[in-house]
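For this depiction, one protein chain was excluded, whereas all remaining protein chains were kept in their positions.
Right, chain A next:
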């Protein structure tokens, strides 16, 4: 369990002071992965540095297992840091040591006897699925494998908290998926509190239980991943499942043809109980076929999430259509004539979140 209480970090003094973290509050419970997302310069790296106390926060507290790390002198801090395992973007493996020797190093620094070290290293490499690569050097491993060694090393001292600072950034999709799966396993098996700092939205959807959006040093949005995805008004939810262009947006400009007679609706899953055949059911309830113009649907943590753009024949009453859709647990909104502008606005809201750091 890790708690950040009004964590503030300011660089410089007087007029030139820059506040990078602005009384930030965040709690990650055991067995939970909290993703912190945000554009470059939002304070993600500083947050990571402050959590491990590699940077001293200007004010506020970092509590790991109820113990305030910020109050500790440097010597005790070294010991306290051992309660937080850290995985960095660059795997940070020592090039002249094998995978096993890299994992062993924190144990060696702690003063664990060689026999126990060997046993623990074997166990850790087994845990991350690299038992057969123990004696390989980092350059002989793939990016994903190196990051697994990094995770094994982070777990060497049995931490209760795992800090992942852009751990999957720079990995190919396959390696990212494997690291995500490993982190979820570790969360469940070791009841780790995982603080997952990233700028990659796809990874967040795959890994996180809760998500916090960091902007200008503050957490501006925070909630369970599924809830965010079920809230159409949430900028974070929209950024996590970006809307795509749909057929309706092309036909709209045409003055003639069927497009003029149809109303376009943006529909999104607003709760857990949306039946998979909602489009058929809504069509049946309205007595006419609805058109599917575009959709992005998927399952997150066993719950269906996503959104779709549908077209309804122009003769239908807006209220009837809305009632039919809401009755199925969907959120529905008619796209007005200024829809293109709305979409553009939605895109600009997403953009700062999608900046590649």
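Just so it is clear, a residue touches a chain if its C-beta (ideal position, glycine included) is under 8 Å from a C-beta of that chain, and two chains touch if they have at least 3 such contacts; residues count from 1.
The definition used in the following text is that contacts and distances are computed from a predicted model.
Colleague: One chain of this complex is missing from the view, so tell me which of "ABC-type methionine transport system permease subunit", "histidine kinase", "Dipeptide/oligopeptide/nickel ABC transporter ATP-binding protein" or "NADH-quinone oxidoreductase subunit D 2" is its UniProt name.
Modeller: "ABC-type methionine transport system permease subunit"
Colleague: Of A:5, A:82 or A:184, which one is in contact with the hidden chain?
Modeller: A:82
Colleague: Of A:71, A:119, A:181 or A:301, which residue touches the hidden chain?
Modeller: Per the contact definition at the top, the residue touching the missing chain is A:181.
Colleague: Based on the whole complex, identify which of A:17, A:71 or A:94 touches the chain you can't see.
Modeller: A:94
Colleague: Can you name the residues of chain A that touch the chain not displayed here?
Modeller: Output for chain A: 52, 54, 78-82, 84-86, 88, 90, 92, 94-97, 105-106, 108-110, 129, 137, 139-140, 142, 144-145, 150, 153-154, 156-157, 174-175, 177-178, 181.
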